[in-house]
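One chain of protein is taken out of this complex; the other chains stay put.
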């Protein structure tokens, strides 16, 4: 029986997500290999052991290079801080492992490029954590656009807003330091928006952006304050290669938004929009039928949409965020098997990274820049 | 290390749900025993084997009594047709197994009573599939009511509507036959509504109901039509033991509703409502603060609500239906361990069954009836 | 040029509504007669004079019988307390005037019957203040049902909830005294719900109801408390003459609801619902077209719906409550001219009154009663 041995680095939010996905994917899909949870790595030994036991991993370690040396491991999950992605991913690929890495790829374009080069050299499967792309409602939106249901898409409105840094009194942390965390909202949130924009609208050709730190300093635990070194807010006007246009707004200081990733596509025959805070809904307007009965339709996700049926046969029952990671893993398995896949591999991820760095570049000069 | 051996009967929608919950619960909660998926039963051998392999069960069988005879199995999942629940559940309990059984309990009150008696005699843990009760948004509603946030609750409005039988051209099937399927909407849907009503409002004392079959016959596959023998629609006025009152409506022929379970509680200081089609939202109005700023608050589920944090640390990311079954299983594990639990055991389930049978009784006479 | 002379009794909320409608109706419709605002009556002379001046009435009086004696007045608006409706309406009709009277008709069935008899004897036009029926979104719903867009309507869910008495600390007033105010929620709110139910579903044949006073006493301004003598809450199961069924709920103590009149009609091909708090929207689901694209459509009111175009040529711009009274008046003018009209005349209003009294009767016995 086909088998994939997996090693997991990291035991935070995303580490647990990956672990749950590994435990679920074969039950959900049936036709994927047995997932053998070989080993889990965390810097703290006791925590590593406890997580390994709870999450069904056979052993634990505090040295991530152990996982690379283990021949029974085929796939490495990297859910460590972003600054470690490059070293780990390149080493894993060079050790002949497939890699499932959380986003953003890395702190710099150079690092992201190095990861992409390593992936190309290795020929191994890679996937980045753009789980929202796997949402059946989003997949249905993509299908509708591809089939021409809303005609030619010519305008895109996207926003991604959360409030995890909204309170100005939240203390300073390493996540606000450029060298350790890289970009702020751009790396944490805007990348998701770009991934959706590219999926629905195609390549972004150019943009002009405005990137700001609003809460410029934050209190230190020991008293006093420290400078915030990365961005709170990032807005842009964009032009797509198709000739379409649009806007993107992002904020990590948007009070009240918990997972406010919203996209809206205007086409010549209709419009559609989605909001991640209601991730099981797709809103669709098509300019046909009796004019007096036209309106936006709220379509509840169901087994006719994307991979929903693999998780649930009943419409309207709703999928959750964790289940998107299961679909993401199933797509990576396809990539590993050499099958067509919706995975966002490193080559595709590099284009997303290039776009957030284009935001930053444009914001410095106030000029339109190419994203490529 | 603590361990629970499980056997699963049935491989349909709910069978897969139970299987996924078994695979996930320890990863989610950490502090539950290892779940050992011992054996799975389906009447068709090939299907049983394939499901066992995909869902991580060590072996499969076509004889459910095999599971009862296996000393390594502690807990039996019953997800077979409702008409089989009694025989299986009683036998499992008598074999010293804990039982996780889907709702409704049984076709008749006598069967439900027999199951309840068997559970009492055995002293084993039992849980019925009232997963919506485990929704963190619902748990938060319950907490708010218990804390008096909306004052004394005096009025309840509940509805449960789906459209799986809405098309009058849908063919006749055994599910529409009283002897094989028992009650219709009452058994499939109204029981959920009653479970929520009891959780939020307490015991139902009496009711007057209206129960109807609207699409009285349905086409047979071979031509001709057959009578529909159970209810499409069930509405009632109810009085709670607390003195509160309310209404309940249910329909399996409600076009457009996919999981339309909606409850609304009116209190002396405020109101709250929830709708399962947006299961990660709780709507709350409290009559305090500046009058000009009062309004219903849409609260997104997050780690401060119910067991949400066990599944996800990020608010607004959303849980799915399948994850409610994981929480349900965690509650059953608590019951098995003798800890306080929100499980709906057979004794509690019997009260729900009594209520739907009270609906049926009242509908025949047009009189108010006691539900006890 | 055709002309209608009008006299207005009362200067409260509804008095001002009538006055504004008189001032607007010809500008809105063009093809209605000139409305000549002849005289206005209020018990307090100064207030009457001031209101007459502001609202464009030529003169004022403190004696409502003055209006009846004035031959230049053709139409009397009655917006006085409900207990005065009978005397005023009967006298006005006997004086040969048309009558526009606010709802509910009267305190008792006998009074309502007397008014209806007087109207029949006089042959004059009568209209009751059921303005919500004139909402273009509701008119469109009615049209869709009549055209069969949702198939055969078989289930109705209606509720009407406001919170004007929700605070238990609100003081006692004459409106809570049976002899002076008549029924409570039934007369204030339930009548509206019944008017919509009848418009969309036809005659109500029978019902069983539950009518309660929840806040049984209220503080007196001078200290102490007094008994509340009429109903806070009224719920019912209903059967329509068509064979359809449904539920109705009403409350004047529903925190958070400001104009919560909501109706939902389930049909064999689809469903529609409306909520007065979003009165410019109609929600429609039709079970046709690609199953994966089905959902409730939110249709914004526009010039294709009802009389909307008379008030505004632009869709989505929204009408307000006051404008429904303008449409109501235009319908009364049609009735006066002997044209087909959607006015709720006294004969139709009597059936609504009979229904609320059937609620009260049923609530006393707990039995199903006929509404006729």
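Quick notes on this structure:
Read from first to last, the chains carry the letters A, B and C; within each, the first residue is number 1.
Note that a contact is a pair of C-beta atoms (placed from the backbone, for glycine too) under 8 Å apart; a residue touches a chain by one contact, two chains touch by 3 or more.
Just so you know, these numbers come straight off a predicted model, no measurement behind them.
Touching the missing chain, out of A:270, A:303, A:320 or A:349, is residue A:270.
Between the chain not shown and the residues A:168, A:289, A:313 or A:372, the one that touches is A:168. Within the complete assembly, B:284 is the residue of B:284, B:336, B:352 or B:369 that touches the hidden chain. Only one residue from A:172, A:296 or A:321 touches the chain missing from this view: A:296. By the touch definition given at the top, chain A reaches the unshown chain through residues 150, 154-155, 157, 159, 163, 166-168, 208-210, 212, 214-215, 233, 235-237, 239, 245-247, 249, 251, 253-257, 266-271, 285-287, 294-296, 366-368. Residues of chain B that touch the chain left out of view are 140, 144, 149, 282, 284, 291-300, 302, 304-305. Remark: the residues of chain C touching the chain excluded from display are 1, 13, 16, 19-20, 23-24, 26-31, 50, 53-56, 162, 257-260, 276-280, 300, 302, 311-323.
Following the convention adopted for this analysis, only the chains that are shown with their structure count from here on.
When chain centres are set by their Cα atoms, the one at the greatest distance from chain C is A.
Averaged Cα coordinates give chain A a centre that lies 53 Å from the centre of chain C. Here the spacing of chain B and chain C, counted between their Cα centres, is 41 Å. Chain A and chain B have Cα centroids separated by 34 Å. Residue numbers of chain C whose C-beta contacts span two or more other chains: 286, 294-296.
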